Structure formats: structure tokens, C-alpha cells
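Every protein chain but one is kept in place in this view of the complex.
Up next is subunit A:
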Amino acid sequence: MTVFLVIIVLALLAVTGWQISKIFQLSQRPDADTSQVANDKDNRLNGILMLGFVIFLYVITIYCFWEYGRFYLPEAAAEHGSEYDNLMFISIGLIMVVQIITQFLLHFFAYKYKGKKTQRALFYADNDKLEFIWTIIPVIVLAGLIIYGLFTWSDIMNINEDEDPMVIELYAYQFDWRARYSGEDNTLGKANVRFIEGVNQLGVDESDSYGKDDKIVTELHLPVGKPVLFKFRSQDVLHSAYFPFHRAQMNVVPGMITQFGFTPTITTEEMRQSEYMVDKVKSVNEERNERNKELVAQGEPTLDSYEFDYFLLCNKICGQAHYNMQMKIIVESEEDFNAWLEEQPTFGSTMEDSSENVDRPEDTAGDDTPESMQEDGSEEGQEMENAPQEGEEVAVVD
């Protein structure tokens, strides 16, 4: 399909180029001037093309909104998201109005006033009133947008501590994510990369009692309708935690803790059943089936059928596998969430288990071993003395 499309586009453009060059050839008479300065004929042709161009712009705009408008993300799955989408739609509406009008004026004037030998331009150098009008209109419109935007911004960014949000740490490293739930005390234990050793891959401070009940997992589960406050920590380079469906994003910066809070409002199950997502999954799967036919023909393994899940992705260039640094997010009812959380081992118990099996730390580490360590080529990498070194002050971030 795509190959076909490409060939058609290429062929059409080739024809266009050929036709244009023909027009130019035909428009040259033997006695034509060769000054290479535009004459009336050039002005007319290009003037008409200018009109054609603005029509092209409108067509491509309509086509894109029609065909690709459906790509806009589904209904926001977080509480602040509807405000975000409102502001987005107002802004898009506004800029489209301005775009359509100004592009029309620009290209229409270019067509209308295309030069002729007999035509005279109007000496028109200044008009304070006009200039005032088109200074003041943007001022007013932008003031409205700025004020609306700033209220929304402070709503989103100022975390309301009274609501007692559930604190979850998102920990980023090349090229994966971990989540650390703060446990019953809703307080994360202190942590620093200098504590990383063996199964303690996130560098949680073992001596901090707040850390004992923390739970470290590879899949992010969130209870619907409950405010969550994410604390972000990076092990190595800059990452960015991007939750497109929740209209949330925050960079993950080594050496500091950043935060972002939101309240999920739509469970994974509800989202899967929404009209938008049913259509979307269908179209994705059609695409994949198409691809599978090719793969089968080449004797290669086929792609799995797709089912929607929320995801978190890395959105700040972080290394060669940046394009595949993702984490599945499951939003579920509070009961389901609590039941799931119950099953997860606490940090304290993991550490105890590992000290019992001190010879075989891999058992508990399992396949959670971060790639960066595997790349190092030595499983012993995990056991290297990267605990706080003697005499060295360790800055503990909490």
C-alpha cells in the first residue's frame, strides 16, 4: 500500500514538473526578452500560481484535519486533562482563523497586484491607525490566552498537599523505568545512586526506616480517581517521563528530584472500550495484519495483535535505545489496585531475602537487571563496591 502510494506521488510530481517546464518553454517566444528579469508574462503566471498555492494550502489543511485529525489523543485520562484539551482546542481554533485569513490576504494580494507594464503601484508608506489596530488586536487576544494559560498552568503544577496524594517514585535509567511505591507511611525512603548494590538497584538507603515498606515494581499501577504525586529520579542521564494520555510530562534529572501530580480518571478497561480506542485498535491491527502478510511471505515471525494499554515513554534523548524506553501503566479500581499492591514484596523483605541468599543475588534480581549493567558484560558489576566509600560524604536526596 505504502509503496503504491509512494509511486503514485512520485509519478504525479514528475508529471507536474514536466508540465511546468513545458509551460515555461511554451511561454517563451523566439523574440522573448532574455534579461532574466520577470516580465508581464512571468508576473501573470506566478500570480495565478500564487492563487493556486493558497488553494493548495487550504486543501492540505482540510485533508490533514480530516485524515489526521483523528490522531489527536483520546479524551484525557487525568483530571486536569480536560482543561488542557480545552485550552488546546481554543488555541488551535484561534490560530486556524488567523492562518486562513492571513494566508488568503498574502496570496490573494500577490495574485491581484501581479505586475503589469501599465500598472502603477500606490505610494503608501504609513498608516498609524492601521498599525495601531493590528498591534492592539494581538495584544488583547494574547492577553486572554496568557491569562487562561497561566491559571491552568498553576492549577496543574501546584500540587495540593491537602488531598494527601499517593507518593510514587519513578526511577529512570538507560533504558527502562522502575516505580517505587512509598508504602503505608506514604513516605519514600531516602535514596542515592551511591547506595546501589546488588539487589538494591535503586539505591534506597537501607538505614532509613521509611524505606522498609517501599515497593519497587516494573509496571506502574494506579488507582482511578486518587491523586498521585510522582517524584522523578534518574540514575544516569536526562530522561523525560511523558504520559501522553494523561497530558503529563516532566524531565527526569540526575542529581535532583522533579515532580508532577495528577489524578487518573479513566481505567485502562474503560479506555479500551471507548469508541475512540476501539476504532484506533482496529485500525492499528489492520495495519499490523497487512504487515504480517509481508512478514509471512518473507518467512519472518509475525507481529502480535495489539491491545491498548496506557504507557509512559522517555521523551528526552537519552542514548541509543531511547526509542524503546517505555513502561506499561495500568489504571484500575482502588480494590484491584490494593490487591495488586498487596502482592508486591517490600524493599525490606527483598533485602532480607537477598542477604539470606547472599551467594546468589541473581535469584531475586531476576530479569530486572538493568541493561546498563548487562552491557557492562559482568554480572559481578552488581556486586562492585559502589556502596558509599569510606570517609566520603554521601549527599542523600529524599
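Going forward, contacts are C-beta pairs under 8 Å (C-beta built on N, C-alpha and C of every residue); 3 or more make two chains touch, one makes a residue touch a chain; residues count from 1.
By definition in this document, contacts and distances are computed from a predicted model.
Here one chain is missing from view; checked against "3-oxoacyl-(Acyl-carrier-protein) synthase-3", "Carbon-monoxide dehydrogenase small subunit", "Cbb3-type cytochrome c oxidase subunit I" or "VWFA domain-containing protein", UniProt names that protein "Cbb3-type cytochrome c oxidase subunit I".
Residue in contact with the omitted chain (choice from A:Ser240, A:Thr265 or A:Ser354): A:Ser240. Shown as candidates are A:Asn186, A:Ser274, A:Gln326 or A:Gln344; the residue that touches the absent chain is A:Gln326. Within the complete assembly, A:Ile317 is the residue of A:Val15, A:Val296 or A:Ile317 that touches the hidden chain.
Residue-wise, the contact with the chain that is not shown comes from A:Val6, picked out of A:Val6, A:Val278 or A:Ala339.
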